[in-house]
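Structure record follows, encoded as structure tokens.
A protein chain is absent from this complex, but the other protein chains hold their places.
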Amino acid sequence: MTKRPSGRACDEGRAISIETGFARHAEGSALIRVGGTEVLCTASLENRVPPFLRNKGQGWITAEYGMLPRATHQRGNREASKGKQSGRTQEIQRLIARSLRACVNLKKLGERTITLDCDVLNADGGTRCASITGAWVALSMALKKASLSSVMTAQIAAVSCGLTSAGAVLDLDYVEDSAAQADTNFVLTAEGGIVEIQGTAETSPFQETEFFELLRLAKLGTAPLFKAQTSALETL
Amino acid sequence: MTKRPSGRACDEGRAISIETGFARHAEGSALIRVGGTEVLCTASLENRVPPFLRNKGQGWITAEYGMLPRATHQRGNREASKGKQSGRTQEIQRLIARSLRACVNLKKLGERTITLDCDVLNADGGTRCASITGAWVALSMALKKASLSSVMTAQIAAVSCGLTSAGAVLDLDYVEDSAAQADTNFVLTAEGGIVEIQGTAETSPFQETEFFELLRLAKLGTAPLFKAQTSALETL
Amino acid sequence: MTKRPSGRACDEGRAISIETGFARHAEGSALIRVGGTEVLCTASLENRVPPFLRNKGQGWITAEYGMLPRATHQRGNREASKGKQSGRTQEIQRLIARSLRACVNLKKLGERTITLDCDVLNADGGTRCASITGAWVALSMALKKASLSSVMTAQIAAVSCGLTSAGAVLDLDYVEDSAAQADTNFVLTAEGGIVEIQGTAETSPFQETEFFELLRLAKLGTAPLFKAQTSALETL
Amino acid sequence: MTKRPSGRACDEGRAISIETGFARHAEGSALIRVGGTEVLCTASLENRVPPFLRNKGQGWITAEYGMLPRATHQRGNREASKGKQSGRTQEIQRLIARSLRACVNLKKLGERTITLDCDVLNADGGTRCASITGAWVALSMALKKASLSSVMTAQIAAVSCGLTSAGAVLDLDYVEDSAAQADTNFVLTAEGGIVEIQGTAETSPFQETEFFELLRLAKLGTAPLFKAQTSALETL
Amino acid sequence: MTKRPSGRACDEGRAISIETGFARHAEGSALIRVGGTEVLCTASLENRVPPFLRNKGQGWITAEYGMLPRATHQRGNREASKGKQSGRTQEIQRLIARSLRACVNLKKLGERTITLDCDVLNADGGTRCASITGAWVALSMALKKASLSSVMTAQIAAVSCGLTSAGAVLDLDYVEDSAAQADTNFVLTAEGGIVEIQGTAETSPFQETEFFELLRLAKLGTAPLFKAQTSALETL
Partner (left out) sequence: MTKRPSGRACDEGRAISIETGFARHAEGSALIRVGGTEVLCTASLENRVPPFLRNKGQGWITAEYGMLPRATHQRGNREASKGKQSGRTQEIQRLIARSLRACVNLKKLGERTITLDCDVLNADGGTRCASITGAWVALSMALKKASLSSVMTAQIAAVSCGLTSAGAVLDLDYVEDSAAQADTNFVLTAEGGIVEIQGTAETSPFQETEFFELLRLAKLGTAPLFKAQTSALETL
């Protein structure tokens, strides 16, 4: 076993900060930093529903994800200029939307749509997890502002864990992520429930026991995220 | 607890059949039927690699997924005519490609690309899992034909399990899938390793113990799939 | 004069089979095989008309054509992934739609739209003709199911004839088609009427008398197609 | 039988004029007027071939067709702004290109590409036929300028004939075209050879004898077109 | 200081002609020639407004610009076939639309939309300016025909002036434009008001006094344009 590139212990996550109100026009917004990863999450509330939900007496939560072209080491192509979102982008924004829908009572939300925009300003691994954790704060803030806090049914946060040359580790940064044998994103509730699990063996299959260890780390790792979310909202 | 709509036992999968050679021009092909779901999987081998892999001395496995417009109860829009693939399509074809890459030694494959096309002719739930199970057969056939069988490092198959009003059940059909509380797709190796796990809580978070029960069912459910794959290839 | 590559006589068509009901969800479906060409045709009936026909008291027949990426010797690009349908695809689906519209009384159809999807599973020349012949069966089946058989005004089938090194020949396969001097697609009614003629001189212009010979062959060649259509529908 | 809306005799074509050199930068150009239809055809010669012809020692002829948004009674959408060419546009430009390729010896042309752009300035029926007739002039002019006249193997022109309430008529204008029972576009050589036939029954199938009458009219109708082409080129 | 390539004096514009009615179906049309630049401008009047203006009791003026592929020395790609309008095209059509909106009382126009299509048939510099000058004529003609002349609040015309090796010059042609140090497009009213100024330093910044000289030339240069517009409309 080697040491982690960052020198962190296997069960040690990165520094977290969440700043609300960065986007001045949005009903809710959170600028979340997890280590070197920085995502601006906004929640936009509109009094309409998409066509497939018209007259069904329920609301909708959707999400869009983007990465500024120079959030990464090499400049990436701007998706607006290429004319389409990559498969990776679509996979991620579908994950964010599903996760957040799982913690809202859509019936009680009524005929409203909340769009969560997660834009990565700086990327250093774990952008989809940071997006989910930050989006939950932006969503809470928007619901609070609209006196709809009661439609929220759970508090959720996300973290990635993986199998690396340092063993099973919590909260992979970019360097670790690029070389991991396996990588799993966990979206968990504060009560310990599972909302989403996305596990991928990159180089070779992993075993059940390894998977259980990743799940254990994820539970450990989401605790400070829940705390940071709660603190960020307290100041409102 | 209610009975399953199909009358199946909770740990009972659907009838499986795999027919090789349906696509006469492809290096490998498998027409897989899992209950009412029917997917034509082809493997196309080309002596080139995508630009990002040029001169790296390794090969690539990629996948594309499609659904015939009338594979479903309601006719769906043809993606070619809409001018773009949906997020769902992209999410699925990325899953198929990742899963199959995880069972091939890309270095030993050399500068070759294998494209797995999975086209759904009839849909009744579980199309992404059937695609993966069938694609493995098409891939094996193409590798065999090119005397490259040794680059395959694992046998994989996929199945979905979910929490429904009948409890934790194996191999959801469309009716069950639409109403499930949670749904997880498992891609497993014949040796019991985990290649991919995609678990989603649709209506409410699920518990660790529930998740373990789904994993147990998945192991049970992939056994007959591995058998069907092996039989299909024996006749070649 | 040389022999045909397939050894067929100049006025000899290929083996034909038509299987209804392959697509389980469609109102009508026909899997047609003409030699090595195999096309899945489905008819989808919807109680709406396109915007340009609203409140005009008539219905509409439209068609979409596709080819699975590996229906051919070399894998073709998936049009959904390229983001647009080729000119060839559009030309063919317009031909299919015009042909089928010519055998339906759109006024009597009422405010309904029938979409004919023709997807080529295996290609060996003549895919547009097989699509038209098969689509007529799928359409008939859908109309029958909706008790609308009386809106059908003609039975149509299509075949290609061409000038090759073996002279004027009936029902070109891929090898003949690639090298033909001229190639004409005929869409004819069972009563001998002409619905569409698409004749193209590939390498040098052709003469009136040659064209008449192609038309004679086409009439000969559609006879077994009409018989196969009728048989396929009798079993319903 | 009624009279033709224009008062023309059944075998009477419209006034024709062809003006060369309208597009000052093009290697060849013809502004062709057939009645109220006006098309600007240009030929652009480039010393390169498309990728699929590289190092094959032959040239290529291609074509693009467009209609100015207000060439018609109602303003049509600009295809550049919609982001795609309609199926009709693609069908027409494929026809133009095939027709012109049929009268050039591509081997003798050498590794050159000639692009024929046909842009409709005013539309009153028969725009695809006028495009082909005009494009032949533009192409001849460009070949002459490049001392390549010998690669031209035939003189071609196109005309549409149809079955209307006035019987079989030559050179349909917009009013006739909209109401025709059947409509056929003929591309013929000056020697009477057939290059393309595109016949369509709009409302009911037509008979062999009717088709022969249309072909007879087409031969009659192309004679003045060939004369106008020859005159236009003489002045160069 | 050198002489201008065309031999024109610094304050000498090019020959101007404006022909109305070229597009027979349009409510208004002007074929404008400024030296070797030739643009067909049409005005299409429709009794509807775009969605964002519904029920606001006002009208709208919009514009689209295009260049025939062979209007230039080298054939340009057809934007319809590339699937998108270039940034240059969009910049120009926005300028045309803004300029023409500035001379119409949109409230008095009522719930109508006028679309100005400016299609360049031959290009030799100054196509955006010729488009604006010609579009004003087409617009005037369409308004007159609809008895709406009173909604026009100003007469506008446009000209480009620039700093070249011959000093500050009026009405740049293509050769001058390509090598200019700075280039400014002026849209002015007949009363001397400024509607749009678009000044660009191509190779090095320019000074205030140079800018004033360009403005002086522009006023001089628009005088004959206003005269030509007025003459063109008198004949209606």
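Labels A, B, C, D and E are assigned to the chains in the order they are written; within every chain, residues are numbered from 1.
Just so it is clear, a contact is a pair of C-beta atoms (placed from the backbone, for glycine too) under 8 Å apart; a residue touches a chain by one contact, two chains touch by 3 or more.
None of these values were measured; they are calculated from a predicted model.
> Write out, one label after another, the shown chains that touch the chain missing from the document.
Result for the missing chain's touching partners among shown chains: A, E.
> Looking at A:Gly13, A:Gly66, A:Gly162 or A:Pro205, which makes contact with the chain not pictured?
Among A:Gly13, A:Gly66, A:Gly162 or A:Pro205, only A:Gly66 touches the chain that is not shown.
> Check each of B:Arg14, B:Arg70, B:Lys84 or B:Arg98 against the chain that is not shown and name the one that touches it.
B:Lys84
> Consider the whole complex, including the chain that is not shown, and state which of A:Glu79, A:Glu111, A:Asp177 or A:Glu208 touches that chain.
A:Glu79
> If the missing chain were put back, which residues of subunit A would it touch?
22-26, 29, 36, 40, 42, 44, 46, 64, 66, 68-73, 75, 78-81, 83-85, 89, 115, 117, 119, 121-123
> Over the whole complex, note the residues of subunit E touching the chain we left out.
These residues of subunit E touch the chain that is not shown: 84, 87-88, 90-91, 93-94, 98, 102, 153-154, 184, 188-189, 191-208, 211, 215.
In this text, only the chains that are shown with their structure count from here on.
> What's the fewest number of moves from subunit C to subunit E, given that each move must go to a chain touching the current one?
Tracing touching chains, the least step count from subunit C to subunit E comes to 2.
> Return the chains common to the contact lists of subunit B and subunit E.
Per touch definition, common to subunit B and subunit E: zero chains.
> Looking at C-alpha means, what's the farthest chain from subunit D?
The chain farthest from subunit D, judged by C-alpha centres, is A.
> Counting contact pairs by residue number and requiring over half to coincide, which of C-D, B-C or D-E is equivalent to A-B?
C-D
> Most remote chain relative to subunit E, going by C-alpha centroids?
Comparing chain centres, B lies farthest from subunit E.
> At what distance in angstrom does the C-alpha mean of subunit D lie from that of subunit A?
Computed from C-alpha means, the inter-chain centre distance equals 58 Å.
> So the centre of each chain is just the mean of its C-alpha atoms; given that, what is the distance between subunit B and subunit D in Å?
Centre separation, subunit B to subunit D: 50 Å.
> Provide the list of subunit A residues touching at least two other chains, using ranges where the numbers run on.
Residues 84.
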